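All protein chains but one are shown in place.
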Amino acid sequence: MILIMTLVYGLFLLLDFIPIYRGKNRKITWLYLSLFILSYSMTVLIGFGVNLPSPAPLIKSIITSLGIF
Amino acid sequence: MYKGFSEENNWTESLQQNEALLRELFKNDDTIIYRHFENQFNSDLKFAAIFSSGIVNNEIINENIILPIVANNIRLTDKVKLIDVLKNQIIISNDITKTRELDNIIQAILNGNTVLLHDGASEALIINSKDWPTRVISEPENEKGSLGPREGFTESLLINLAMVKRKLKTHELKFKFRVLGSRSQTKICICYIEGLANEAILAELETRLDKIHLDGILDANYIVEFIKDAPLSLFKTVGNTERPDVVAGKLLEGRIALILDGTPVAITLPYLFVEYFQTNDDYYNSFFIASITRIIRLFSFILTISAPAVFLALTAFHQEIIPEPLLLSISLSRQRVPFPTIIEALILGLVFESMREAGVRASSNIGTSLSIVGALILGQAAVDAHFFSAPMLIIVGFTVVAGLMFPKLSGASMILRLILLFFAALMGIYGYIFALSGLFIHLFQIRSFGVPYMSPLNSLNFQDLKDTIIRAPWWYMEYRPKFIGALNRIRQSNGDRKLEKKLR
Amino acid sequence: MPKEFITERQGLNMMVLFIIGSTLVVGVTDAAKQDSWLSVILAIIMALPMLMLYARIVHLFPGQDIFMVIHRVFGRIVGKVLSLFFVWYAFHLGVLVIRNFSEFLSEISLTETPQYLIQLVVVILGVWMVKGSIEVLGRWTSFVFNIVLVIIIGICLMAFTETNFANFTPMLYGGFRPVIDGAYSIFSFPLAETIIFTAVLSFLKPGANSYKVYNRGLWIGGGILLAITLGNIGVLGYPFLSTQYYPSYITVSLIDLGTFFRRFEILVAVVFLLCGLVKVSICLFCTANGLAKIFNTHDYRVLLAPVALLNVSLALFIYPSMQAMFEWVNVYRYYAIPFQILLPLLIWICAEAKLRLSKTGAIEKD
Partner (left out) sequence: MRKNYAKFLFLPLIMIFLISGCWNYREIEGLAIVAGIAVDRGIHHKYLATMEIIGFKPGQESEIESKLVSGEGDSILEAIRNSYNISGQMGYFNHTRALIISQDVAKMGILPITDLLFRSPLIRVSLAILISKEKTAGEVLAARSLNQPIKSFQICEAFAVQQKALSKTAEIKVFEAVNAMGGEGTDLFLPTVGVISNQGQPTMELSGMAVFQQDKLVGLLDGEESKYVLFIRNKVQEGILLENMDREANATLISFKILKNQTWIKPVLAKGKPGVKIAVKTTVDIWELDSPLNYDSEQDRKMLKSQAEKELQANILRIVRKVQQNYGTDIFGFGSQFRSQMPELWKEIKPEWRDYFTQLKVAVKAEVEIQKSGMAIKSLKVED
């Protein structure tokens, strides 16, 4: 999984990011990279079997605590 | 071009020197003939006719150039130069120019004109004596029709233009000439009907043509690859045809045609996806038959790109969809077949494609025996030997046959078939749908000269569909296609044959 | 970049496919059992004023999407925070749809194919589509719409032959409460999810009517939902229906046309694929567009790819299992209240007030 994901991310970097990088808009470049690295690191962590905290139970507990559910 | 030679001072009044200059330029080109002759009444008047043998009309040179000059008693006055006398009084030709530009002279010789020099003049006369060897007008092999005009373009630009002109006798039909290719000096002609063709598209075409810097243009495709949109796409965004009637039809729809010298193919643009499925025969046949065949063509296209993929998806992923009798018979025929279905499909596809290619390249006598060997013997033997399964053979064979319906799409459909096959092998029918979605996304993305490529198909409303999936009767097609002929939408009055009236 | 436009028809088609997208297979709630078709009707009526409100927001500021509206109404700082809320909602919705998508496919057929692969393919197609501009999405949608419509009408007609009308009786056996309960579920998923379209319909051609799009989209999409629900109940009946996660798929699998033409359930999967793709694309578009507006960049397209990849990453671990996913549908109806009802209401009130107060900046009304 990590292999395939890395490949896909790499290709995105190659095909999608390079033109943006060349566009010399630093804000976009940083925004792009930060989102990109965030998602990649999540993927890698999942690939290594780390249990990431999902937002779904959190939202559920918030709603339950509000007492509607 | 030839800058080194076109220095003004090289061209003199001396015939000998001028000829020497030309001989230097055309060194080692023995097709250039230097014919010297004199006037029979005044042997001081020495002339030389220079032309390239083989592409000139000997009769014109003999009868209209040499004969009058030799036979006439040329009287010279001081007021008039000899060269003007020749031009205006002696030489019988409809196209004659006076020049002192070396460039023009060289071009003239190469184009088959005759250059007349005479001693004591610093100018030369260029007399039209072109007579290129041309093919007779015949029906194009690749775009045959069962009805309608039988003529096809030849390699001669002027003959081609003549054929188009004959069909559209209007002063609004415009021909703009251009020369492209630094070495080939190919003449191209932009044809359009003023008032119908979109000016913006015309301007866009001109700017794209301006950007071409090629040294030789031997075929229309040399230009097509420069001017087409989405250059990496499998699909053509610029059309081509070998038939003058098709060109005339497209011009009437407001499209622009590009006719090149030296190739029997005209380019039409903008080109839309539906044009793959329109043939000239559609318009000459009854509209019922034309509509049915057009629908069949559309289905065949879908089948030809997707049959192997769907078959693979069904047999290797979704066996639950196949009804039991069919499932059992497919399963039965695949017993003892060594290859996986996907490999089978790929190999068979390759075999059939190579057979098709061989059929195109081989001479026509071999073609029939090729089909017998290929289709009958190989196919039968392969199934008997449990090398391939019969259903796969049927599917691939059908695919190739259906693909023959679209000679213009054959390359694209082969690649599409392969891509769809890959995705079907990855995720079954879902992979196939994904790939097909991708294909349509691509088709919806590209444009041809600003016109969306899938134009009438993306909004399936009836007005625009009259000439796409079906071919409506002529009297019902009152408007030109909206996306192209927006300038002058009304094609015709309905000839007093409204559909409503007909239906009554 | 030249301004992109979608036509009214394309907007309508998008909305219909968006509404029937995931609900087609997941099925509407079964709180009301054999009366859930009543829930659908009720939900449509409930959603009508809400959707008109969304249409009003679009209409008040023609050519400006919800993020621009928020920005204009609430100013920079508050606007950005509120925009972030919407971006999160669109993003989260995209995650849910992607997860639904891959769960469905991996359940019915691609059992061994890893889900992330399916998600990746979907997302890549979505990115590709939206990258070609919202126009491509519109054209593609209206092309697909016809196919989807034909399939759904065909399926409904065929299902009609297998329908057992006894399955509908008795009406209102469990009372009216479950019906309302179910109606609210359908309201929040999928009808009021069309709040997303406040960011899409700003691309409508000038002169197009956003009310019309919302109104017709609701009726057509809701009508299709109703037809599907009726078919499911009529063919399968309770209690079997309540045991199934993907009732439409099972319903269609029971349809036979003769002995050879059977097993049309693949068509359901195909329709779901197409609708899901539209839904994912719209969510992607909204997320990227909103992010671009928050960070003051003009081209949303550059952000599509990272947003899509982030979608996939989150979709991978948002639910531990399929049961959790379906359980979450119950949470979702409460979770969605602020995004579907409260925020739009707030925006609408403030926007009206702002427009009334500052006549100078007012947009001429028709």
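When the chains are written out, they are named A, B and C in that same order, and each has its own residue count from 1.
Please note the rule applied: a residue touches a chain if its C-beta (ideal position, glycine included) is under 8 Å from a C-beta of that chain, and two chains touch if they have at least 3 such contacts.
Owing to the predicted nature of the structure, the values given are computational and were not obtained by experimental measurement.
When you scan C:L12, C:V25, C:V73 or C:L110 for touch with the missing chain, the hit is C:L110. For chain B, the residues in touch with the chain missing from this view are 230-233, 315-317, 319-320, 324, 327-328, 330-332, 334-337, 340-342, 419, 422-423, 425-428, 438, 442, 445. Even with one chain removed from view, chain C keeps its contact list with that chain: residues 107-114, 117, 120-121, 124, 127-128, 131-132, 166, 169-170, 173, 236-240, 243-244, 250, 253-254, 301.
By definition in this document, only the chains that are shown with their structure count from here on.
Comparing each chain's Cα centroid with the centroid of every protein Cα atom identifies chain B as the most central.
Along chain A, no residue makes contact with two or more other chains. On the side of chain A, the complex with chain C involves touching residues 1, 4-5, 8-9, 12, 16-17, 20, 23, 25, 27-28, 31-32, 35-36, 38-40, 42-43, 46, 51-52, 54-56, 59-60, 63, 66, 68-69. Residues 92, 114, 116-117, 120, 291, 295-297, 299, 302-303, 305-307, 309-310, 312-314, 316-320, 324, 328, 330-331, 334-335 of chain C touch chain A in their complex. Only residues 7, 9-10, 105, 109-110, 113, 117-118, 121-122, 125, 128-129, 132, 136, 139-140, 142-144, 146, 259-260, 262-263, 266, 269-270, 273-274, 277 of chain C touch chain B when the two sit together in their complex.
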